[in-house]
Structure formats: C-alpha cells, structure tokens
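Only a single protein chain was left out; the remaining protein chains are all shown in position.
Going by the order they are written in, the chains are A, B and C; count residues from 1 in each one.
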Amino acid sequence: MALKGSQVAEHADAESCWGKAYDVTEFLPDHPGGQGVILKYAGRDATRAFDPVHPPDTLGKYLDASKHLGPVDMATVAAEAGEDDPDEAERRERLARRPLLSQCYNLFDFEAVARRVMKRAAWAYYSSAADDEMTMRENHGALHRVWFRPRVLVDVEKVDFSTTMLGAKCSAPFYVTATALGKLGHPEGEVVLTRAARSHDVIQMIPTLASCSFDDIVDARRGGQVQWLQLYVNKDRDVTRRIVRHAEARGCRGLFITVDAPQLGRREKDMRSKFTDGGSHVQAGQDTDTSQGAARAISSFIDPSLSWADVPWFRSITAMPIVLKGVQRVEDVLRAVDAGVQGVVLSNHGGRQLDFARSGIEVLAETMPVLRERGLDRGFDVFVDGGFRRASDILKALCLGATGVGIGRPFLYAMSAYGQDGVERAMQLLKDEMEMNMRLIGCASVGDLHPGLVDARGLFVHSNPTPVDALSSTVYDPLVVPPQRPKAAKL
Amino acid sequence: MALKGSQVAEHADAESCWGKAYDVTEFLPDHPGGQGVILKYAGRDATRAFDPVHPPDTLGKYLDASKHLGPVDMATVAAEAGEDDPDEAERRERLARRPLLSQCYNLFDFEAVARRVMKRAAWAYYSSAADDEMTMRENHGALHRVWFRPRVLVDVEKVDFSTTMLGAKCSAPFYVTATALGKLGHPEGEVVLTRAARSHDVIQMIPTLASCSFDDIVDARRGGQVQWLQLYVNKDRDVTRRIVRHAEARGCRGLFITVDAPQLGRREKDMRSKFTDGGSHVQAGQDTDTSQGAARAISSFIDPSLSWADVPWFRSITAMPIVLKGVQRVEDVLRAVDAGVQGVVLSNHGGRQLDFARSGIEVLAETMPVLRERGLDRGFDVFVDGGFRRASDILKALCLGATGVGIGRPFLYAMSAYGQDGVERAMQLLKDEMEMNMRLIGCASVGDLHPGLVDARGLFVHSNPTPVDALSSTVYDPLVVPPQRPKAAKL
Amino acid sequence: MALKGSQVAEHADAESCWGKAYDVTEFLPDHPGGQGVILKYAGRDATRAFDPVHPPDTLGKYLDASKHLGPVDMATVAAEAGEDDPDEAERRERLARRPLLSQCYNLFDFEAVARRVMKRAAWAYYSSAADDEMTMRENHGALHRVWFRPRVLVDVEKVDFSTTMLGAKCSAPFYVTATALGKLGHPEGEVVLTRAARSHDVIQMIPTLASCSFDDIVDARRGGQVQWLQLYVNKDRDVTRRIVRHAEARGCRGLFITVDAPQLGRREKDMRSKFTDGGSHVQAGQDTDTSQGAARAISSFIDPSLSWADVPWFRSITAMPIVLKGVQRVEDVLRAVDAGVQGVVLSNHGGRQLDFARSGIEVLAETMPVLRERGLDRGFDVFVDGGFRRASDILKALCLGATGVGIGRPFLYAMSAYGQDGVERAMQLLKDEMEMNMRLIGCASVGDLHPGLVDARGLFVHSNPTPVDALSSTVYDPLVVPPQRPKAAKL
Partner (left out) sequence: MALKGSQVAEHADAESCWGKAYDVTEFLPDHPGGQGVILKYAGRDATRAFDPVHPPDTLGKYLDASKHLGPVDMATVAAEAGEDDPDEAERRERLARRPLLSQCYNLFDFEAVARRVMKRAAWAYYSSAADDEMTMRENHGALHRVWFRPRVLVDVEKVDFSTTMLGAKCSAPFYVTATALGKLGHPEGEVVLTRAARSHDVIQMIPTLASCSFDDIVDARRGGQVQWLQLYVNKDRDVTRRIVRHAEARGCRGLFITVDAPQLGRREKDMRSKFTDGGSHVQAGQDTDTSQGAARAISSFIDPSLSWADVPWFRSITAMPIVLKGVQRVEDVLRAVDAGVQGVVLSNHGGRQLDFARSGIEVLAETMPVLRERGLDRGFDVFVDGGFRRASDILKALCLGATGVGIGRPFLYAMSAYGQDGVERAMQLLKDEMEMNMRLIGCASVGDLHPGLVDARGLFVHSNPTPVDALSSTVYDPLVVPPQRPKAAKL
C-alpha cells in the first residue's frame, strides 16, 4: 500500500526520518553530504534536490532492503517549491542570450558562458576548490612557467597526435577525467560526456560519484569506445570488490584508484553558496557539527585507512590495469612502480583537496628524470591532470614525459553551457590547437615530443613579490598616452 | 574628602595635571602612550578612554601612593562627551547586520567582519603595523612560498594533532599569543580569550599590556588550563622581579621575554586614525615632540638596555621555563641555546616593530637545519608566529621543525566580532582544517611531520617584479570572453 | 563581352563561384583565408573587402588564365554596402580629434592613437597574436629583465649608430620588418613604409603578404635604398623560384625565408572581431570546418613540408644572402650556420604563431655565447625582432650581439595613425632615443657595444607569482596618504 504524504511528514526529524519512503534514520550519520541536507527534505518530496546528486540506483545500492518502506502516493506529498532564487529570472535571461557556440574559440570561453548560465549552486560546486583555491589556480599558472624551444624546418605536413594509453589507442593525448555530479550541469549528466567522447574517439573515465548510474554510462558506450573506472574505495571491501568486478565485466579497461581523498576537502565557495539562514543558528558557537559530521561520514564511503598494504588485494580482484590517481611526489611514484601497478595520475584533484599541493605538471617534471634515470619510464603510464586548458598545455606535459592528460572541469562547463555540442566543440578546438602547435614546435607525431623542446627551469620556483607598497604606488603619477584633442568649438 | 571637578580642572596643563584625582605631573614624560593623551583628558573624567587601554590596577601599580589625591565627586566633573564620530551610526548599522557566526568559514572571515563592526580607532590599533606594513603582509605571504609534498596511501583514519609545548600537553599545535589592549575589541577583554582557550584546551600567553589585570586573567583559568606570561622588561628590575614571581606563584608555566621591542614601533595607520585637529598645530614645524616624547617614555617601561647579560638574572629569579620572544636570526637562536633558555619565538611582533624584518617562517627555515646539524633541536622549543591563518600554514611550520605556532590578531578579530563564541569557532575551524590537512598530507600525528613533506626552496627569495610598464599596459588590448548576444528586438 | 552582374550572381555558392568575373571554384579550398570569406562576397562586388588584403596582381598570379571569365559590367552588380558598423561614426569622431603628431613622444603613443582611430577589424588583425597572446607580451616584457651597466666619463660628443646589415650600410641598427596587409591601416599600403624608410636610410623587408604588389613596393624605392624580400615558401617550387628570381632581378639584397609558419597561427582576437552571425550556426557542433579548411588551405600557399633539406636548393637559385626568419633555439642557429646561410632572425613572428615561444631577446642571449665560443659570430648576421619599442630595447639586443633589430607593428601603427609623417616621426624618435642612450651608456659607436654593458642574468627566468590570495587581500586595509581637510564652513 502506498504511504500517504502525511505519514511520511510525521518522521521529519533526526530521530526518525523517511525520505521518499525510505527509513534513512540509521544512515543519517553516514551520509557523505552531511545529515543536514537529508533532514531539510525529510518528510517532503526530495526528488528535485536528490536527482542531480545521486544515480537512480543509489538508495537500493547503499540502504538495506529493510529500510524500504514502500512507494509514496505522490499526490499526498507537499510539493517542494522550486527555489525562488530571486536571481533565477536573470539567469534565464542570460541563458537566452548566451553567445552562439561558434563564438567559443577556446576552453575558457565555455567556462565564461557556464558561469553566466549555470545555477549558482551548481557553478559553485563545479568551480570551487580547497581553502584559498591556491592550488586550483597554481595548476594552470604553473604551465605558464614552461616555455617552448621549438624546432623549425621539420616536415610537418602530416601531423598525427593519436596515442596509446594503458594499451588502448585513442585519437588524442587527452581523456575525459572523472568529475562528480554531472546532472548539476546538464539534465542528462555524464552520458553526454560519453557520447561526445565517442564522437572524438577520446577515452572517458567514469566517476564513482556520477549522477548517472554506472550502467547508464556504460550503456551509452558504442563500438570500441574505451572507458575507465575511477574508484573511491569503500570501507566495506565487499562493496568495493562488487563495484570493481562489475566494471570489469562491463568492459572497463582501466581502474583508477583515487588516493588523494582520505577525506573530502573543504570548499568554502561551495559552502558559502549553499548557506541559507535556516533559523537554527541561535547557538552559533556550537555550529561546527557539520564539518565533524562530514568527517565521520566519509569514513565509511571513502576509507581513510586505505594504504599501500591494500594494493596487492586490488591486483588480486581484477585483471584491469590499475592506476593510482592523486600521487603527488616522486617517492610515491617509485613506490607505485614497486607495488606493481600500471601507472599513476599526478594530480591534486583539481585543487579540491589539499590547498598548496603542487601542480601535476611540477610533480611530473620532478618525476620523469628519476624514472628515466632508473629506466622505469617505459611500460609505466604517467598521467597528469589539473589546469590544462590549451593544447599547448598538453604538449608541455607530453614533452616532459606524460602519457596523457586528463581534462575535467572544461568539459563540464562546455556541457553545462551547450550540452553535447559544446563538449564536442571543446574537443575539436583542442584538436585544432594540437595540430597547429605540433606543427609549430616541429613535431609530426607524439613520439617526437621530448624534454628538449621545453624550458621548464622556472617550473619549480614558488615565489611571490614583496607586498605592494601602498604609499609609493599611491604617490606615483603614471605615464599616459597622448590625450584626444578637445572638440573644436563651433564658429 | 572627595575633590570637586572644578578643583581637578584647575590642574589641566603640563605643569600640574590631575587625572581622576591622581597627580600624574611627574609621570607625564614617562607615559608610554605619550603625554598628549593625558593632557587631553586632564581635569576631566578620563574613564571612558582609560578603560580599554589599562587594567584597573594600573595607576596603583605604577604611581606612588603619594600621587593619589583621593576620590573625585563624579557629579561635579564635566562629562567627557561620547565621541560624536559621524560614522558611529553607520557602524552600529553594520554591527546589526553582521553575518551570522556560522557564515564564517575561516580566519579571514572574522577579520572582514571585525573591520566592519569595530570602532575605527580600535581597528586601527589592532590592524596596524610598522612603517609600510611590509613585514606584516610578508608574514602571511611568505607562507605561500612553501608548498606541500604530500604522501598518499597512509592510514589516516585516526588523526591526532595534540602536542606538547614547554612540557605541557595541549590539544593542538597552536596557542593564543600575547596581544595588547583586549578591551578595545571586547568590553570584557582578555578573559574572553582565556575562556575560549579553556574550551579548546589551547594554551594562552598573557600579555603585559593587557586591558584586564593579570590576576583577572589568571582567575578566569579553570582546571589544568595552561597559561604563560609575556613580559616587557621594566627598567626597574624590582618591578620586573615582582611581576615574574607573582606570575610563577599564580601558576604560569612559561616566561616569554619580549626581545624585539627596545622601543615600540611607529604604526602610521594607528597614528592617522588617532589624529584630531586639536588646534595646537600652529607651529607645525615644531610638532615632532610627540615621537621624541614617546621614545623617551619607553625607556622606563621597556628597558632598551636589556641585553644578553641580563639572561642569567632571569634564570635566577624563576623556575619557569624561559623563552626569548622575537628572535630573528639563527645566530641569536644559537646564542639563546648557549644562554640556557628553554626556547625562542621566531617572531617580528606581527610586523609591528621593524619593517622589513623577515617572516618567522623564513627564520625558522634558516634556523632548524643548523640546530639539527648541531644536534640542538631536541629539548629546545622553537615557536613561531606572524601571519598564520590556516591550519595548512601551521602544518608548514611544524614540518619545518616548529614546536608550536602563536596566533594573535585572528583571535582578537573573532573576539571583536562575535565574543567568546567567535574565538571558539575560530579555534574549531583551525582544528577542522588541521584534521583534514593532516589526512591529506598523509600524517596521522604531529610526530610524523617532517621537512620532506614541504618544498620550501622558494622561501628565501625576496623579489619584486620590474615596475609596471604604464604605456605598454595601456596600449595592450586584452582578450575577452564571448559577449552576450543583444536582446532580440520584439516583433 | 562584359558579364552582367546577374550572371555572376547565379554562381554564388561553393559549387560554382565567380568573383569579379573569375571562376574561383577550384581555388576555394586553397584560399589561405578560408573559403567562407569568398563565398560571402561571391556574386557581388568584392573590391572593397578584397583590396586591403590582396595586391592588385593577386588573381592573375595565382589563378590560371582559364579561370578569368572576363570583365564585369559594374553597373549591373549589386553594390556591397559599406559596413554599417554602428561604431563607425564614433571612430570618425575619434579620428578627427586624434592628438597632434607632435604629441607622440614614443612608439607606444602611435599604438594608442591607432587603437582609437583604426577600424575595429584592422586593429584586431594588426594587434592580435596567438592563443593567450602570452608570447606577444613576453616579447616586450623580456626586455625589462635586461638592465644596463653603463660606463661613464667616455667621450661621447660624437655618436655614430650607423651600422651594416648583410653587407649593406644603413643609418641605424633597426629595419622595417615584413608585416602583412598594409592597406588595412593606410589606403596606400606598404609603399608608405618604403618612402619613410628612404627618408631615414633604413632598410625595408618586403612581405609576401603585402597589400601592394611587389613591383609597386620596389618601384617606390629611390637611389641606393636597400630592400629585402620576406618569403613564404609555396608548395609549388616553380612559383617560389619565380618570386625569388624576380626579387633578385629587381634589386632585393637579402632573402628572408620564413621558417616559423608551417601553418598560420590562430589569433582569437582577430577571429572574434570578424565574427558575424551569419545564420548558418544551426548545427553549431559541426561548425569547426573553418579551422580545418584553413589548415588544409595553407598546405599549398605555405609549404608545411619545408625542411632543412630544401636549403641547398634555395642557395642554388639565388645569389642574394639567405637568412632564416623565425629560428627559436640555439641548436637551429648552429644548424643554419652549417647549412651555409648568411644569417638568422631570432623571432617568434611577433607572437602570432606559437604561444609560449620564447622571446627573441632570450633566444639571442642563449645563442651568442655559443656562437662566440665556437668563433661563429663573425660573418654571420643574427637579427632579432619582437616587442622592441625603445632605442634602449634595441641597444640591449646589440649589446648581447645582434646585428640589427626588426620593427614591425609600431611602424604599422604610426602609418595607420598618421601616414608617412607618422612613420618618419617614429623613426626619428627611435634615432633621438638612440643617440641619447648611446651617450648615456658610454658608447660612441655600435662597435663599442658589448655584453658587459648589460646585466641579462634575469632574462631566462620564467616565473609567476603564487596566485592572488583573494581573502587576505580583501581584508587588508591599505595605508593611505593624508586626506584633504574638509572645506571650512562659512561663517
């Protein structure tokens, strides 16, 4: 028998909370997003808020069958009003007047459009990073400390930038890396990325925290299209084994174990965007439960005790190549080689975890000379991500020795702004830039790229200028260009 | 017999000046704040101005009993009008609309709120620093030249960041350092910090120049709460001995002798905020008495002749561990070790003394390798303060070898903006960040932190860019993102 | 018989396209500017758009005679309306009020005026550069990392900065380098530069992509005036041989083969300025033909297979000195020496090709010590261009070992703003600065310049500061200068 909305509404507190006819009471402290958001919607229809954040199979997967109270008669449920964000009308106006897709000439352009047309909370979730967001910005900035030493007079009539990652051929040396909550940006979510990746013969890494279900994303695959699985390791290793084996069975060709997130980072831009004055802040000094709650919760979904000792077990449960995602120092790369995995992703999680973690490109430049010196650079794939926006950025990484480069947010922004067309154009722009830049540095194929084509000496320098001299700069009277002449007086 | 206000008013000049029925005439040239401020209030009720700046026991402590003329019949005194600051109404409006405490996500947020809601002069006193305030800003900026080299795949399920300072256990590797004039920010003054420190099991250093009396601050202590004494050394060593012995008797567990202030620094922001056109500026060229006066005055309150030769005497009068606060070069750290003290604070006084003094973090990075090389890093506590705002800042110092980190202004700002709740939340935020960041750099306890976890090579670089090229930057036409399309004309 | 406009208009599509009575159908995919622009004007009078971009002999030169359909009766052609740019009236107003020429004191001033008075698309074409325009700006910025170590007490009453390039005497160590499409800036195009160069006895390099025909530019030469030819190498070597031999026959005294442009760079500022909503963007995701088309097209006009193996052939077809323009690394300079050419231009094409290519001045500083060490610096001319705006910039290059410095955009801007007078004044200003600066560094002739007169140690440093700390800089309250006093109230 379908439950009535009023029955559900009776259970809207932390003692007994039903959501969509599930009893999530025991689950509350384990919710990775904190219990606040569940309580907010408890006893009401949470579909609208739930959807972009969770795949359809989430509750069935993580809640015991005993917690399923049965279907609810939706007609009896108090409708959750659309958020009456006063800015929403303006956003729709901006959306209507967004630039034509053909006016987007580079990956930044998609970000600019996405910032204008996305809902504020979605933008905040995608764009935010840890603490002062230094690492997020350093990621792109570090690439500016690498300059080219191009060769001239090389026959570059035919340029081929296809390459091989984990043994799979792909059309370009970049891949779609895993990012969470695709439905925040587009109602169809990650499958949009799958389709675009297919059009361009680009590899996609499927995220654990996708909005679409894993199977939906795999179902969207066509032909020989290559997909990998990104994995957050659950404390319950049975859950983990089930996920990994299912992915392998469904044809995933690489397992990327995230190792830089024993706890999810604090992202203040995101927190600030979510803040609403719920009236519960009377005892403001006590109001730090949230973060403690989240910290505890994570310990079941993402196992903070994961360690090098677990690596052999992973090798035992799958034949997929294993790559450690989020390695950040050469010592750990060497350890990964010793542990027998097939590769690493030098990544700081897009700056979303540890602020002041170094950029992937810097760790790459630290790593490759050591690997080369020890003869370990062959047969071990070193990927890198974070801050890559131009084909020239990607080429710098390849010159320094990377196998491939992950692109995350830019494709999300392109998807959020223009859907699948947007993602495809973003990929095409990267390819156009890639072809041109390969020619301009004098390389006809990826195999021609080598460290002598870049000057990366400045990469390791972390400097900042002495503080601005407020008085001195106030009193300085800057030079000006010649002024226009005044309008001639009429006679 | 109570004096009449009119009797007091007769003595309002530098020849004979009574304040609140004290004869401070002889004291005038010794007043650390300059004689101008005393003369301003002479013959009137100075309570309102006196209170935030001096503990209640000040006059009794520093003026001979013979100067006490007796109580004044307050009804006969011309009331000092509240400052009719035209901005005060706006400030109250800002105060009423300050953000909720739960909207503060980091230590900067408290500073932002404090700046809006504090009285202008109080803000100026707290926020100002020496000369061009370069060192104050360099303090935080220098931390940005240190980047992490985090370890992954370490079991960090349980993270413990408690530690030991001068033999005392505490819950976190930071302490409340000494800052003056707490009542400028909060009517209750330093005891607010004491109570918050107690809630969080954090050590407090009691300032010589507190607004609350020393005993009030000690009385606010509970249980095993640890307090230290910060000491400005008076020229009269009997006064100094009395203060030190009293502190020890009252249970203080560390003596921090300030060595970076033989003269108090010039803080122009503070000076400018205090400026009022008193009509006495007719002979403007002669108007430099103020600073000369202050310089002379200091010589009795803070002894500029204090030297290494005095250290043995301090060791003779107390059993408390002795720490030299304000050491700024490795040579002096080595000398401190030789002098047999228990530690140093590498500090530049929050940038309030010598501008272009280097940051504490830089001096730390200069110091620790030398101490380690000579085997002197064990059993000698090296503290550091100045510019620390994030747990990641603190962790950088600990990685480089610091025992603990002093936090000053941020807690004052939190107190000024939100009282004890504010300070507690500030501490909790630091702890939340600390737990997260310990996990993310792969360390389960303070003992795991070591120099290999940071890249501090850039720390010693003091550079600034070539001057801005005004003409070149004027004529450059920067790239833009795609524009919105014009509104479609109505049909 | 003259064709009628209506007959021409019938062929306005990609299947059959006549322009001005040429059948350009087969030529469409080869058009270096893409086929879109031809189709836009097909069947209409394209003269107004065609003129600034192509010399009058273009169609005869590149289209087979069979494609010439005969003259069109212009009276029967639909006139292409003047672009009704809404900003055009404002531009004319700005033009009318531009500063007097005598108010221009340096080369930036011309750029400032040109930016105000040029048509938007022309400005965009001249001022744009590749990708993020980093290299374009780095070109000038790099010069700011070189500082002088001047000598004093040297007799500099007479200063002589004339010099010799490729064996030809000239009055100053700079030359007019090749830049395309001069008629975008001035209706007479490149001959304006020729006349100004003659006035100042400065060498001019004639561009392949000039708006004026090659012969017109040569015809404008007077007396012993020296001209060089800049060459894009056509895939059809017969065309190339014809062009080179013609230039030699007409008296050109140097052949500069462009080697940094196997494909023309993407210049987004230019693309954005050209964008018009043509209504054809329905399938926006497919809209990347443009760039693919351009890429293919270039392969006939600028041969991307050009390589070191072609150099001997060039030496076989001409007696002119051969210089490779666009060399960007010392290894290739050495190879050029081995290949027997007479010099190189260290250039990145004004930042218009590969973004993050290093500046010419940096490559110069990398190159000359190696040449000197091997004794190869005599009899081999090393030119440099990119970002030079001041005589001091030029002197830095000469101190480091350059033979001469190419100036491109500044003369275009001077021409666009003030015609021949503008270019002459620009040259005179450079000479005035040159005389003064030679005196001030203590050198009476170009032969006295040497590396010891500059400190170029910073030149190789590519750094950027740690990201801006948004929160910290928001909460910092900067120092201010003393405020004005309020207006005294009236009595």
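Keep this in mind: a residue touches a chain if its C-beta (ideal position, glycine included) is under 8 Å from a C-beta of that chain, and two chains touch if they have at least 3 such contacts.
The structure displayed is predicted, hence computed values, not measured ones.
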Which listed residue (C:L101, C:A247, C:A339 or C:V382) would be found touching the missing chain in the intact complex? C:L101
Missing-chain contact among A:R91, A:R115 or A:R457 belongs to A:R115
Even though one chain is not shown, subunit B touches it at residues 94, 97-100, 103-105, 108-109, 112-113, 116, 131-132, 134, 259-260, 262-263, 265-266, 268, 271-272, 275, 277, 281, 284-285, 287-288, 291-292, 295, 299, 303-308, 310-311, 324, 326-329, 331-332, 335, 353-358, 460-467, 469-472, 478-481
Touching residues on subunit A - with respect to the absent chain: 106, 108-109, 111-112, 115, 123, 127, 132-133, 137, 140-141, 144-145, 268-269, 272, 277, 389, 465-466, 469, 471-472, 474-477, 479-480, 482, 485
Positions on subunit C where the hidden chain makes contact: 100-103, 105-106, 132-134, 137-138, 141, 144-157, 390, 392, 396, 418, 420-422, 424-425, 428-429, 432-433, 435-437, 439-441, 455, 457-458, 461-465, 468, 470-471, 474-475, 481-487
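In the analysis below, only the chains that are shown with their structure count from here on.
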Which option, A-B or B-C, should count as the same interface as A-C once over half of the contact pairs match? A-B
Between copies subunit A and subunit B, are the contact residues mostly the same numbers or mostly different, with half as the line? different
Greatest separation from subunit C - chain, by CA centre: B
Averaging C-alpha coordinates per chain, one finds the centres of subunit B and subunit C separated by a number of Å equal to 58
Touching at least 2 other chains, the residues of subunit A are 100, 103, 105, 132, 134, 461-465, 470-471, 481
